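Structure in structure tokens, see below.
All protein chains of the complex are present and in place, except for one that has been dropped.
Going by the order they are written in, the chains are A and B; count residues from 1 in each one.
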Amino acid sequence: MIEKALKGTRNYWAWIASLLALIAVGITAYNRQRWFGLTVTGMGRDISWGLYIAQFTFLVGVAASAVMVVLPYYLHNQKVFSKTVIIGEFMAVSATLMCLLFILADMGRPDRVLNVLLYPSPHSMVFWDVMVLNGYFIINLVSGWTVLGAERRGIPPPAWVKPIIYLSIPWAVSIHTVTAFLYAGLPGRHLWLTAVLAPRFLASAFAAGTSLLILVTLIIKKVSGFDTGKEAREKLAVIVTYAGLINIFMIGTEFFTAFYSNVPSHKHSLQYLFFGLEGHYNLVPFMWFSLILGLGSLAVLLVPGLKTSPKWLAAACAGLVVSIWIDKGVGLILGGFIPSPLDEIVDYFPTLTEVSVTVGIWAIGMLVLTLLLKVAVAVKTQE
Amino acid sequence: MNKERRDFIRKTGLGVLAGICASSGLIQAFALEETVLPAWDEKPVPGKIRWGMLIDTRKCRQDCKECVAMCHHVHNVPDFGNRKDEVKWIWKSSYEHVFPTSTQQFRTKEVLERPYLALCNHCAESPCTRACPTEATFKRWDGIVSMDYHRCIGCRFCMAACPYGSRSFNWRDPREGIKEASVDYPTRMTGVVEKCNFCSDRLVKGLMPACVESCPEKALTFGDLNDPRSDIRALLESNNTMQRKPELGTKPSVFYII
Partner (left out) sequence: MRIKKMLLLIAVPVLMLFAVVAFFRQPGHAETAKAPPAPVAVDSTKCIAPAEYMRANHMQVLYAWRNSSVREGNRVYIAKNGSRFQKSLNTCLGCHSTNRLFCFNCHMYANVKPKCWNCHLSPMETP
């Protein structure tokens, strides 16, 4: 089936070539990082996680959002999603792959990565995260590929794939819950030490990930003419709207608890992120931009009629993706480290090397997604 | 052959550290740790001993850095001169940084301005060992939170988990930052986390921790918290002491007399 990815237009190949170029840039930068150590990144003793872990957190959400099409299609028989399901699953595959690559890029000794399996430590959330992410990767790849292969031959999918698909539904919830538990169980990091973190992760995932899915279906429609259906997109937009609203609501509850209780350690990170703390205002413009963009995008989705226009829908979805990327991918990770355990404030700026590696990993993810979707579209349109 | 070998040594730069040692006069003092039986020659019983430390901050002098210097020297802790790549096992800080959640109102000026030592607390309920995915950092039989540098994958989870900022990561090759190498203890390598080991390397030779030994004011007391007759327990009973962030339930083994 993979041979279908080797047949494409000039633009397809130009896209592939530019992704390969970006991957080459990323690998060169990573090579530099392996040689000199993680000192080439902006991370340091006080802010010991940065862009990589931030991308990882955001992308786990993208991966988990596949459940928003798998669940209604397989459990509730919503036929309207019949063409979208495979796109959601393949997006989950590439997002999970990127997650794993970002973890690898962040590790000081990636050559010892197998130690996680050689010395399994169930008391560590990382162990569980590695388990569920790899599991999710395999589940989605196997179920998506098998169903697509059956469709190509015009036969119903084999019976054994059904349980795997059903398994993917709770599994999607588990990957983002465990990812939230990575942060939510650490004493002394008050921005993360909140029971609402896992629910908030899920809500923001279903908003941003599903938005990204809508955008991808719009792009596919534009470049290949394959339309997954306007109705499907509008139904997804409803999910995006409610998930986005719930996410904003939960951000609000965080503010209430921190500021009404008036406990300094609970307030500090939020103060740093949104108002600046002791003369440090680095992230303040980003956080307000994220908040206003998020609210604006949700407003567009809430106005009746606007979301039926593909342009408005695309704008609102893109706005929400950017908003949540900043909130979850930048604010949450950096905010957790500021102030430091010794109540000191250190600012973080990613370096060019770090950004190049990040771009390279995104390019790998997009390359895998492009190839998988090329096959999917070719099968669906029976080229 | 001999010349080839010498060239090889020179080219690979492996002789550099040896050169440093020789030039710093360590060559006479040099002795590889002797092959003698250590103080404990059996597999120890877990939980019998719990090493702890008591810091009498009233005795700590503003201008003195003996403990930091000795600790960092004997353990080959690198110094790169910048905050981002910093590696430290023990350091001096101020009251508001070491005890950010403790009372600061109406403390005397003298108490607020006194230097306070910060180091790994070797918590009885250590969050770092819980977070480690490979058990590279683990709770030893004697209460010391230890690092197995052979196993660390450098994920830095323990750094996020430690509420005391006691852990450092080797962002770059530590050997570049060691001015005077000590031959008694290995260095670390790029990409692993390190921290205070409560001088487990010295305890096994029957020596007191480097910071305790080097303190000219004898402000540091080290001993077994599980032994009711130990010096440290006597001092804990006769003084009002404090731990860092006790509200987190980590049960630090380092105590402070304010």
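Everything below uses one rule, namely that a residue touches a chain if its C-beta (ideal position, glycine included) is under 8 Å from a C-beta of that chain, and two chains touch if they have at least 3 such contacts.
Small disclaimer: the values here were computed from a predicted structure and weren't measured.
Student: Of B:R107, B:R140 or B:K251, which one is in contact with the hidden chain?
Tutor: B:R140
Student: Check each of B:E66, B:D79, B:E96 or B:D148 against the chain that is not shown and name the one that touches it.
Tutor: B:D148
Student: Please identify which residue in B:M189, B:C211 or B:L236 touches the non-displayed chain.
Tutor: B:M189
Student: Using the document's contact rule, name the residues of subunit B that touch the chain not shown here.
Tutor: Residue positions of subunit B that touch the missing chain: 1, 4-5, 8-9, 11-12, 14-15, 17-18, 21-22, 26-27, 30, 32-38, 40-44, 138, 140-142, 146, 148-150, 173, 183, 186-190, 204.
Assume only the chains that are shown with their structure count from here on.
Student: On a C-alpha centroid basis, what's the spacing between subunit A and subunit B, in Å?
Tutor: A distance of 39 Å separates the two centres.
Student: Touching subunit B in the complex: which residues of subunit A?
Tutor: 36-39, 43-46, 48-49, 103, 106-110, 112-113, 115-116, 118-119, 121, 123-127, 130, 182-183, 185-189, 265, 336-337, 340-344, 346
Student: For the complex, which residues does subunit B have touching subunit A?
Tutor: Going by the criterion above, the answer is residues 83-87, 93, 96-98, 100-101, 118, 127, 130-136, 151-157, 159-165, 168-173, 190-193, 245, 248-250.
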